[in-house]
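Every protein chain but one is kept in place in this view of the complex.
Right after this comes chain A.
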Amino acid sequence: MKRLLFALPLLVALIIGGFAIWGLSGGRDPSALPSVLISQPVPQLDLGPIEGVDRPGLTTADITKMEGIKLLNVFASWCAPCRAEHPNLTRLGQEEGLTLIGINYKDKPEAAATWLEELGNPYTALGSDYAGRAGIDLGISGVPETFIIDADGIIRHRFAGPVVGDGLKRFMDALDEVRK
């Protein structure tokens, strides 16, 4: 009993140390934020179309009505990583039969229109979020961010950062998880 008591501080130190090692090692990203929106329906959005772009705006009701898995992509023409991920998202939409929904974050309509003309417009619906309020409702920390929404209109995954390279692989894994 007494020996056990003497081992107690060591045990506590081991537990705390083990937790620290777990926290510092492995492929975990300590700055990654959990999203509170996972397993929640899409928050109430009501965004008008981008001026000069031939796509309707979007509301949460519209998104819920759409069939199959949807990718809600928040992007801006001034964001270089958005440009990098654009071909990947376009390809994903075509090859995997996903519906792409875009939110144009804090962007001038003309700039967004030119950007979409140049790179192609894979989006079924496009909302303009000039003030960034939809971004706050979605809890984003920057662009690009992509949400995977399942057939029932529930947000299943939040992906912060561009869907390229290693990110594309992780995104595909998340997509497979949602499809299960």
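Quick notes on this structure:
One rule holds in what follows: contacts are C-beta pairs under 8 Å (C-beta built on N, C-alpha and C of every residue); 3 or more make two chains touch, one makes a residue touch a chain; residues count from 1.
One rule holds for everything that comes next: contacts and distances are computed from a predicted model.
The chain absent from the displayed complex carries the UniProt protein name "Cytochrome c-type biogenesis protein", chosen from "Urease accessory protein UreG", "Assimilatory nitrite reductase (NAD(P)H) small subunit", "Tetratricopeptide repeat-containing protein" or "Cytochrome c-type biogenesis protein". Checked against the hidden chain, the listed residues A:102, A:122 or A:135 yield one contact partner: A:135. Although one chain is not shown, part of chain A still touches it, namely residues 2, 5, 8-9, 12, 31, 33-36, 43, 106, 131-133, 135-142.
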